[in-house]
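Each remark here refers to the structure printed beneath this line.
One protein chain is absent from this view; the other protein chains keep their places.
To keep things simple, chains are lettered A, B and C as they appear, and every chain counts its residues starting from 1.
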Amino acid sequence: MTPEPLRIALIGAGRIGQVHAASIARSPRATLQVVCDVFEQSAQDLAARHGARASSEPEASIEAADVDAVIVASSTPTHVDLMRAALRAGKPVLCEKPIDLDITRVEGLRGEAEGAARPVMLGFNRRFDPHFAAVHARVAAGEIGRLEQLTITSRDPAPAPRGYLAASGGIFRDMTIHDLDMARFFVPDIVEVSATGYRHFSSEIAELDDFDAAVVTLTGAGGESIVITNSRHSAYGYDQRLEAFGPDGRLAVDNLSDTVVRAWTATSTAAGEPHQQFFLERYAEAYYRELEAFVSAAVADGAGVAGATGVPGFADGRSALILADACEESARKRHAVPVDLR
Amino acid sequence: MTPEPLRIALIGAGRIGQVHAASIARSPRATLQVVCDVFEQSAQDLAARHGARASSEPEASIEAADVDAVIVASSTPTHVDLMRAALRAGKPVLCEKPIDLDITRVEGLRGEAEGAARPVMLGFNRRFDPHFAAVHARVAAGEIGRLEQLTITSRDPAPAPRGYLAASGGIFRDMTIHDLDMARFFVPDIVEVSATGYRHFSSEIAELDDFDAAVVTLTGAGGESIVITNSRHSAYGYDQRLEAFGPDGRLAVDNLSDTVVRAWTATSTAAGEPHQQFFLERYAEAYYRELEAFVSAAVADGAGVAGATGVPGFADGRSALILADACEESARKRHAVPVDLR
Amino acid sequence: MTPEPLRIALIGAGRIGQVHAASIARSPRATLQVVCDVFEQSAQDLAARHGARASSEPEASIEAADVDAVIVASSTPTHVDLMRAALRAGKPVLCEKPIDLDITRVEGLRGEAEGAARPVMLGFNRRFDPHFAAVHARVAAGEIGRLEQLTITSRDPAPAPRGYLAASGGIFRDMTIHDLDMARFFVPDIVEVSATGYRHFSSEIAELDDFDAAVVTLTGAGGESIVITNSRHSAYGYDQRLEAFGPDGRLAVDNLSDTVVRAWTATSTAAGEPHQQFFLERYAEAYYRELEAFVSAAVADGAGVAGATGVPGFADGRSALILADACEESARKRHAVPVDLR
Partner (left out) sequence: MTPEPLRIALIGAGRIGQVHAASIARSPRATLQVVCDVFEQSAQDLAARHGARASSEPEASIEAADVDAVIVASSTPTHVDLMRAALRAGKPVLCEKPIDLDITRVEGLRGEAEGAARPVMLGFNRRFDPHFAAVHARVAAGEIGRLEQLTITSRDPAPAPRGYLAASGGIFRDMTIHDLDMARFFVPDIVEVSATGYRHFSSEIAELDDFDAAVVTLTGAGGESIVITNSRHSAYGYDQRLEAFGPDGRLAVDNLSDTVVRAWTATSTAAGEPHQQFFLERYAEAYYRELEAFVSAAVADGAGVAGATGVPGFADGRSALILADACEESARKRHAVPVDLR
C-alpha cells in the first residue's frame, strides 16, 4: 500500500524554485500541486512542465485544501510572511535561506516557528550533500576522535549581477551564511566570531561597500577551531571543500567534476576536468535529499524538525544569521565578537 | 506538445530486468507497459511496483497492440527467438548481451537483424558510461592524436554462483565479452586475438575447465594495440578502468566510490572508500543512458541503429561473440587467432 | 679550476647542527672545519664523523683564521651574540631562526646586521623546499594572476617535550613563525594580524598558558588574504601544505610520503603511506638547498643577502618575530593588531 504522495505548493518559480520542482518530480512520494509566482507567466510555465496548477496568490496557494505542504522559494523579503502563513495554516514548510536579512524580523517569528506543531525546515542544502554528510557521519562515529579543527573553503565561480549583490545583505549574509551553517552542522554551538573582509578584484562590490572575499574564524563552545575561506570568484569553477581534523586523523572532501577522466600531455599530468560549475550542478543530489527529508518530516506525525538529527530547522536559520551579523561586525570593527546562539 | 511515452514490454523480471524497469520509471519518454517472466510471480511483483501489467507469455507480450518496443532481458538461450519475434512484429528491440553463446545461432539471425526496418540494439551498457564515453569523445576529437594503445582492466568483485558459471559459456563469452565490446567501441575492426587464461584462485572454476582470470591482446586493423586484463575476483570492489594512449598523450578512467571523502590516519593517507561494489551501482547511469538511447532510436523514424554513432547494434553483438570465441581458441591452442568481423 | 671549498664553523652540534653537517658533507663547495658545542662530547662526536676539529669556544671558532663562514645552530638565547661575533669578524653567517624571542634584543642588532658587509642569512628552510619554491616561482611568473589568497596548513606530528615548550616562547614564536615567514615569502609586507589560540588536547601546554593550536589571518599591504592553520599534533604525520589562489587559478602543494605506492583493499582505496614524519625528513632537500644558497652568497663578493631574491635575511627574521608578537597580542586581546614591518 503506497501512501498518497505529499501535495506541495511551491512559492517562487525562479531558479531555485525550478530545482525544487525537479526534485519533486523525481520523488515518488511527492507531487507538485501548485506553482505560485508574482510573475504569473513564470508560474504558468513551470506549472505546465510539471502538470501543476499556476497561481499568483501565495496565501491562497498555501491555504488551498489540496495542498499538504509548502516550499518557500520566493525572494528573501517575503520569507517571514510566507512561513507565518504556512505555520498558521498548520502546514509543514521548507523555506529557502535566509529567513530574513534583518534579525529583528527573524526574532519576531521565532516563538511561533519554534513552537510549531508541524515541521519547519530551512533550505541549507549542503547538509544533504552525500560527501559532506559522509564526513559528518564518520566524525560522529568517532573515526577521527573529538573534532578539533574544521576548514571550509567556498568560492563561487563569479559574482552575481550588481542588482542581486546590492540586495544580498553583503557577502557574510548572502554567501558565508552557507558556510556558517556547515560549521554549525558539525559544531552547533559557536561562541566567538572573528572575520576579515577583503576587496581583491571587484570594483563593483567595493562600490557597494561590500567585500569580495573573506576569512572567518569561529570558536565552538567546546573550544573547536573553525576556519572559513571565501571568494566571490574562482577560475576553475565552484570550489566547495571541507576538512575535519581530530586527534586520530583527518577527513576531507575535495571538489567534483562531471567525470573522473584524467589527461596526461606534454604540459601537464593527471589533469581532471574543470569542476562542476555552480551549485545547481554540484548540489543537485543534495537538493533531492533535502526534499526527501522534508517529505519524511511532513508525513511523519511529528512536530518541528529536530536539529539534533542534522536536519536544519528555524533555529538553524536564526543562528546562521546571528553569526553572519557577527561576521559583519567583526570585519568592520576589527575585533572578535562573542555570540550567544541560545 | 510532449509526445506520448514509448510503451515498453520488458521480457525478464530478474536482476537486469529490474534495472531496466527502474530506468524506464526515471525516463519521461518511456512507460513500462508489460512485464513478462516465465516465473509469473516475479513478473507480477515487478509489474505491480511500476503500474504495468504482468504476463508469462513473451510472444504475446511482444505482439500486444499497446506495446511499442521490446526489451529482452530474459535468459541467454531465449534471446535469438525473442529478438526474432520482435523483428517480425516490426518493433524496436533492445536485447541484453550476448545474442547467444553459439555463433551459428547468431549467424542464423544475422540477415533478418541487420536488414531490420526498426532499431535492434544490444545491451553493451558500458558504452553509455559517462566516463568511458567522455574518453571516447575526446579520442574522437583528436585530443591524443591517433589512438595507438588501449588498456582495459575489468575485475569482478567475486565469481558468480557455480550454476551461473556452468551455463555462462566461460570467462571469455561471459565476462571478457564486455571488454571486447569496449575495445570495439574504440577500435571497431579487430584483426587478431591472442589470449591466455589463468587459474588463480577458484577450484570450482577450474573444475568447470574454465579460467578465473585472463589476459587478452588484440590488434586492430589500423595496427592498434589493445590489452584486456580480467579477474573473477577483486578485494577492493568492482575494478573497471580504461586507458587510451596516443602520440599526444593519455586519457584514463579510474574507479569510482560513492563519495569523494578521503581519510588520513596513523596508518595510511588519502584513503578513499571502497569502490562501488558491482555493475548495478557502477553502471546505474550508463543503464539509464542506454535506455534513453534506445527510446531515441525507437521514436526516430529510422532503421537499425548505426554502429558508427557508437550505439551498439546486432553487428556489435555478433562481433563480440566472434572475438570471445577467438579468445577461447587462442587460450586453448596457445597461438594467435586471426579474425574477420565482416 | 674548482675553487677551494668554503670552510665552515658550525656552532651547535644538536639535531639541527647535525642536519647542517650532513648538508655540508653533501656539498662539493663547502667543508666542515670546526664543530663547536658547549657539550664538548657532542662537538667531538659530530666533528669526528666529518673530519672536522672540535671546540667548546664559539667566539674562538668564529674568529679562527681557517674559518670562512659561520653557521649558528646553538640555543636561541645565544643567537644574537654569536651573529654579532660573526659580523664583527667580517664573516658570512647563517643563523637558525628565531634571531631571539625578545624583539628589543633583535632591534639592538638590527643596524649592525642590516648594514653588514657580508651575507647574513636566516634559517627559514622552507623557502628552499622545491615544492613551495616551485609555487613561489609560478606565482611570480603570473600563472594565477595577482596573488589574492594564500592558505598555509602546518601541523606537527606531536608536541615537543615540556622543557622545550616552556622555553619556546609559545606556539606563535616557536611554530607559527615558520608559517609567518612562508606568508612573507609570498607577501613580504603584512599590515594586519588577527590570531586565535586554541587548547584542543594538551593539558601540559594549557598549564604553560600556551596554545596547542592556532588560526592566524594576515592582511598584506596589497590587500592579500592569508590564513595559517596550526596544530601541535597530527596523527598522520607532519602536515605541511600550501595553496595560492588568484584570479586565474590555484596552485597547491600537498604532503609527501617516502614512496608513491598506493594500496587498494577491502576497506580502503588508493591509500598512500603515512606522510614523512617530521621536518628532518620532509625538509632534507630544503636544508641542503639552503646551505647551497648560503655558500653561493658567501663566495660571491657581495653584501647582505637580498630579501628580494627570496633568500631570507636578518630583516626576515625580525619581521617574523614582529608578526609572532602581534599574533600573541591578538590572540590574548581578541582584536586585530596592525603591524608595520619597516
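The rule is simple: a residue touches a chain if its C-beta (ideal position, glycine included) is under 8 Å from a C-beta of that chain, and two chains touch if they have at least 3 such contacts.
Fair warning: this is a prediction, and the values are worked out from it, not measured in the lab.
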| item | value |
| --- | --- |
| Contact list for the unshown chain, restricted to visible chains | A, B, C |
| Residue touching the undisplayed chain, where the options are C:D45, C:D102, C:D189 or C:D254 | C:D254 |
| Selected from A:T104, A:S203 or A:S268 as touching the chain missing from the view | A:S268 |
| Contact partner of the left-out chain, one of B:A221, B:A235 or B:A300 | B:A235 |
| Chain C residues touching the omitted chain (full complex) | 26, 130-131, 134-135, 138, 143-144, 248-254, 256, 258-266, 273 |
| Residue ranges of chain A at the interface with the undisplayed chain | 235-237, 255, 257, 263-275 |
| Chain B, residues in touch with the chain not shown (by the definition above) | 144, 148-149, 151, 153, 155, 192, 194, 196, 198-201, 213-215, 217, 219, 223-225, 227, 229, 231, 233-236, 239, 245, 247-250, 334-336 |
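To be clear about the criterion, only the chains that are shown with their structure count from here on.
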| item | value |
| --- | --- |
| From chain C, the most remote chain by mean C-alpha position | B |
| Chain occupying the middle, per Cα centroid | A |
| Whole-Å gap separating chain A and chain B, where each centre is the average of the chain's CA atoms | 40 |
| Chain A and chain C, separation of their C-alpha mean positions in angstrom | 42 |
| Multi-chain contact residues (two or more partners), chain A | 144, 248-250 |
